[in-house]
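Only one protein chain is missing from this complex, and each of the others stays in its spot.
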Amino acid sequence: MTDTATAETTTLDTRRIGDTLLKIDDISLSFGGVKAITGVSLEIREHEICAIIGPNGAGKTSMLNVVNGFYHPQQGTITFKGEVRSQMKPHLAAAGGIARTFQNVALFRGMSTLDNIMTGRNLRMKSNFLMQALHIGPARKEELEHRHFVEGIIDFLEIEAIRKIPVGRLPYGLQKRVELGRALAAEPDLLLLDEPMAGMNVEEKEDMCRFILDVNDEFGTTIALIEHDMGVVMDISDHVVVLDHGEKIADGTPDVVRADQNVIDAYLGVAHD
Amino acid sequence: MLYREAGQFKSNYASDQAIFPIAQDRWFMAVALLVAFVVIPTVFDEYMLQAVMIPFLIFALATIGLNLLLGYCGQLSLGTGGFMAVGGYSAYKFAIAFPEMNMIVVFALSGLCAAFVGIMFGVPSLRIKGFYLAVATLAAQFFLQWLFNKVAWFYNYNSSGTITAPPREMFGYMITGPEATAEVRYILTLSIVVVMALVAKNLVRGHIGRSWMAIRDMDIAAEIIGIRPMQTKLSAFAISSFYCGVAGALMVFTWLGSVETEAFSINESFQVLFMVIIGGLGSILGSFLGAAFITSVPILLTNLPQAFGLEMAIDLQKHFEVMIFGSLIIFFLIVEPLGFARLWQITKEKLRLWPFPY
Partner (left out) sequence: MDVLLTIFVDPFLDMFSDPVFFMEVVVTGLLTGVMYSLVALGFVLIFKASGVFNFAQGAMVLFAALTLVGLMERGVPVWVALIITAGVMTILAVLIERLVLRPLVNQPDIILFMATIGITFFLEGFGETVWGSDIHPLDVGIPAESFDFAGMLLNEFDVYAAIIGAVMVATLAIFFQKTAIGRALRAVADDHQAALSVGIPLKTIWIVVWSVAGFVGLVAGIMWGSKSGVQFSLSLIALKALPVLILGGFTSIPGAIVGGLIIGVGEKIAEIYWGPLVGGAIENWFAFMLALVFLLFRPQGLFGEKIIERV
């Protein structure tokens, strides 16, 4: 992708990446006396893959939580799809097309893989209670339709074999994949991934990268991901934002960020011979 | 060899999602229903029906109700007795006020009353987590029991404070009142419970059930994917109260005939809780198993020592019963929190492989 005709890459890029989808303006968040985020602004454009990186405790997960509406910032605004809000509400974020995976795999342990991914379709299940109770007509049809869609995701993520297994019993790498499936089931416009490759071996990471790129490619989903693996970050992202101690210290393309002195001091370090 | 699924392929999602996907299970269910509807009323005598089967069914229904709330949605309620009381007393008032009303409608209305009361107590307390709901439901329990005791309107100002089910008939059979035979009452109760169990099963395998379980397992993640915690919990509470309400109504009309508020005390709440835990949290089948177990222990305790030639004083029996239940709760929570239902599942899994060990 990098050494073929540059003209082609640029066209690909500009065709892919659209206008601003999510704009974070001067957000500050604190808990009691602890300042998690201070005055951070960033923009994520449609169809791009944006990586948020930085040392532990930099406020990356807190930032995602603010976007989801789980944390409410004391200051600043969030603009998603043109709507400006001083704080997001979780169900509005979900309804607006924001889906998320979590650092500590927040799957529903009592349910099977299939059921977990089906919960991702919850917002689209409209059949009322009575229909559900009798399992007839619209309720039945809806259930089967969504099952069909979810099976598509299961195929895509290659997890057919484990669909009926309670997720609590799955190995960590597969759990992360199921969680991605649940997020994808919502057909999101913006996908927030919190360390999707943590704790994975090389093969699993490659698989996950492939899935992320495919999702971005095939469905045009905008992706924001928190990731520590620099190889991955530099490889797949269009845009990198660096946070440190709750503040933004760099923002640009991977190459620009990689060379930024502040980033090197705070996070990347220098290669020793 | 008997229980193999080999060769049973599902060619569409509908058959995969059926309640009993395995053919042997379907046969088993058909036989069970046949036994329940036909064999039992013919073979069992009046005593067995009145003292064992009918209460078992009624408590199974209440257990399903509590299980929906606790086992599937993870919210603890200690007010089951109170909601059963709402069902019982509202059914009584409806039946007296509208003598021509079909009993099924009366039962449904009483369930709705209980659901409404459930929502009223739920709204303030479901916004927070943990044991707060338990305390709020205790409030419901004590307040409701007091209400039906003190406010004479509920028992039509009669001097004894008890309510008596008025005689009613359906399809030409007397279903309540002194003329109603145990067989008829049993069939009515059985039919209602079977239908409501089926509805419960449908609810838990659809998106309502999944949202309940999501809230139970990780409510924060559930909220972030768009499930509304308050509404979901409230729906579980309302539906659970509906079930308990109908169970209470059945208690008055098809089991005891005459009832006073003591029948709906906090002891009932604990009994049903035990049935849920021992039967299996989050299992409809488990609700039946737990109810069967708990309703049969007192009978065993009465009859077993006699079988050995020993006599046990009544109150000693009660103490033993209480001790046994307490220890069983702890035992099941430690060893198999999914209760008898899980043990049943494991048995089935072993049967699948039988005669091979694995």
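Chains here go by letter, A and B, matching the order in which they are written, and residues are numbered from 1 within each.
As a convention for this text, contacts are C-beta pairs under 8 Å (C-beta built on N, C-alpha and C of every residue); 3 or more make two chains touch, one makes a residue touch a chain.
On a predicted model such as this, the values are computed, not experimentally measured, just so you know.
Across B:51, B:139 or B:234, the single residue that touches the chain missing here is B:139. Between the chain not shown and the residues B:220, B:234, B:285 or B:351, the one that touches is B:220.
Remark: the omitted chain is touched by one listed residue; of B:76, B:198, B:285 or B:351 this is B:76. The chain omitted from view is touched by exactly one of B:10, B:26 or B:319, namely B:319.
Listed by residue number, the positions of subunit B touching the unshown chain are 74, 76, 121, 124-125, 127-128, 130-132, 134-136, 138-139, 142-143, 145-146, 149-151, 220-221, 224, 266, 270, 273, 277, 315-316, 319-330, 333-334, 337.
What we mean here is this: only the chains that are shown with their structure count from here on.
In terms of their C-alpha centroids, the spacing between subunit A and subunit B amounts to 42 Å. On the side of subunit A, the complex with subunit B involves touching residues 68-70, 90-91, 93-95, 99-100, 102, 106-111, 115, 118-123, 125, 127, 129, 132-135, 139-140, 143-144, 147-148, 151, 182-183, 186. If you check the complex, the residues on subunit B that touch subunit A are 13-14, 17, 199, 202-203, 206-208, 210-211, 213-214, 216-218, 220-228, 235, 282.
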